[in-house]
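What follows is a set of notes on a single structure, which appears directly below.
Removed: one protein chain of the complex. Kept in place: all other protein chains.
Letters are used for the chains, namely A and B, taken in the order the chains are written, and counting of residues starts over at 1 for each.
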Amino acid sequence: MNGSARSNALARALFGALSVGSLLFTWWLVTSLELVKPLILPPPSDVWVGFLDIWHGYLNVPFWNHFLASISVMLGGYAMAIAIGVPLGIFMAWNRAVDWVVGPLLQILRPIPPPAWIPLAILWFGIGYAGKIFIVFIAAAVPCILNSYLAIKQTPPELLSSARSLGAKPHTLLFEVAIPSGLPTIMTGLRIALGIAWASIVAAELVVSLAGFGFLIMNGYRNLESNIVFVGMAAVALLGLLMNLVFHRIERAMLPWREDQDNG
Amino acid sequence: MPNNLSYENVTMRFEGRSGAVQALDRFDFQVKSSEFLVIVGPSGCGKSTLLHLTAGLYKPPTGRILLGGEEVREPGPDKAIVFQNFSLFPWKTVHDNIDFGLRINGVPAADREDQIKRVIRLIGLDGFENHYPRQLSGGMQQRVAIARSFVLKPRTLLMDEPFAALDAQNRQIMQEELVRIWQTQRPTVMFITHSVEEAVFLADRVIVMTRRPGRVKEVIDIANITGDHHWRADPFDEVIRRADFQDVRSRIWGLVKSEISVRN
Partner (left out) sequence: MADGTAEPSVSRLPAEADRVSTTRTLGDRIEALPNALRVGVMLFFWLAVWYGVVELFGVSKDFLPNPIDVISRIVRLAWEPVGAGPLLTHAWASIVRLLWGFGAAIVIGVPLGLAMAYFRPLQWIVAPLFELFRYIPPIAWAPFAMFWFGAGSSAQAYVIFTSSFAPILINSFRGVQLVDSRLIDAARTLGAKSWTILFEVALPAALPHVVTGLRIGLATGWMALIAAEIVAGTGSRDGLGYLILQGQQQLHADLTIGAMVLIGILGSLIDLAIRAVEGRFAYWRS
């Protein structure tokens, strides 16, 4: 059993190295033989140049400015979405009157995709931080609200009955039973929101910005520098991955009682 | 304080998906203080409803339930309920699960630790204080659930098929354990089961209920048959082989079966 599992893992690693390796090799081959134009696919050397260019301050903007521009807006909007969305979702699930009043409004706003808010945000807040934070907030708030709502609604009835028969009053039921019981679902919502928030800030920066990774990508496009676009995309992906890993750590630390946390 | 339960013409109806369902019909019964009462009957005969009503989780639209002469109006720690699926709080350790009821009922911290230690020893789970429910076997989880109720010194212990989710071996052990734990305080027990052996082994009296709407079909006074030396004082596997035990068992099974077969 153990032996075959190990040989499976070995085969997996081998095939993985093979596939990623041949992708990189093909990339190097077609670009160095000049089978495709650098605009269509920049050769690895160009990408390295592009990276150094950005690292040392592309268009005289220091790298960390781009990093801070994207991350600060992203985290600001995300934090706002959590701070407002989670309590609102919980409140809606716990109090039917709130649900009746706020629910229909959310049902109307929900099907509007977050990028559709970008032009309106520019119209309302201009092209600065406020507009982008608004977009991230709108995008991230929806999964925060929905999952918090579901989390509370799906509290196992027996847990509530048990707690009541142990003498719990309504506020104890909410804070000590429904919320902890729903925490995994809430955290899933926050994780979905994290991905959507990151994609939204990139989209917003693509439309209009003076700094940030989306700005880099769009500027690379306008100047026909596909290597800059490439590096911008890679940076976005890498940061997205890092944030996801950090979130996963936090999630595990917050839910030590869970068996297997899915890696979805 | 007398812990007898009186049911006066208790009726209960639910709004089901296919119209109103009458769960209980003029249920009239007296349970003696410190009695171990077991209820058997076909599925859906309103046994569980009866327990929920007794716990004060719902109010019967007509009729009254009295505990020690006082009408049951709301759930509370004097009416502990134990469910089939254990209903432990999965995010709390064994210690914190047991502590929950003590804490929310305002027991001082110093006393709590003492009581928790004692009840954990009573259920034989010393050393498991900091385990989460998922780390325990079904039998251990149900011990914790019993301890969580028992530590509040309930006047009545309501058990809704508590051992149905356990395998046959564990079930037998838990039956004997329950008798031992119960003897230390002797609250009035209302115990629901589908197992006729379990009923005959544990009960002072067994109620056989009719199919829905549930009514008392027959009451079998086990304590009267066994005299002072109750069956539950001996090991289950010895008792079950006795001819007098088997007589009572098959008589009760006949009563239950007639309620099931009428239905088909």
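Note that in this section a residue touches a chain if its C-beta (ideal position, glycine included) is under 8 Å from a C-beta of that chain, and two chains touch if they have at least 3 such contacts.
In this text the structure is predicted, and so the values were computed from the model without any measurement.
When the omitted chain is restored, the residue from A:Leu23, A:Leu52 or A:Leu68 that touches it is A:Leu23. When the full complex is taken into account, the listed residue touching the unshown chain is A:Trp198, out of A:Phe51, A:Tyr78 or A:Trp198. Counting the whole complex, the residues of chain A in touch with the unshown chain are 11-12, 14-16, 18-20, 23, 39-40, 93-97, 100-101, 103-105, 107-109, 111-120, 122-124, 152-153, 155, 157, 160-161, 164, 170, 173-174, 178, 198-199, 202-203, 206-207, 214, 217-218, 220-221, 224, 226, 229-230, 232-233, 236-238, 240-241, 244.
The definition used in the following text is that only the chains that are shown with their structure count from here on.
Centre to centre, using the average C-alpha position, chain A and chain B are separated by 49 Å. For chain B in complex with chain A, the touching residues are 52, 55-57, 75-77, 79-81, 83, 85, 87, 89-92, 100-101, 104-105, 132-134, 145, 148-149, 152, 158. Residues 156, 158-159, 161-169, 172, 176-177, 180-181, 183, 255-259 of chain A touch chain B in their complex.
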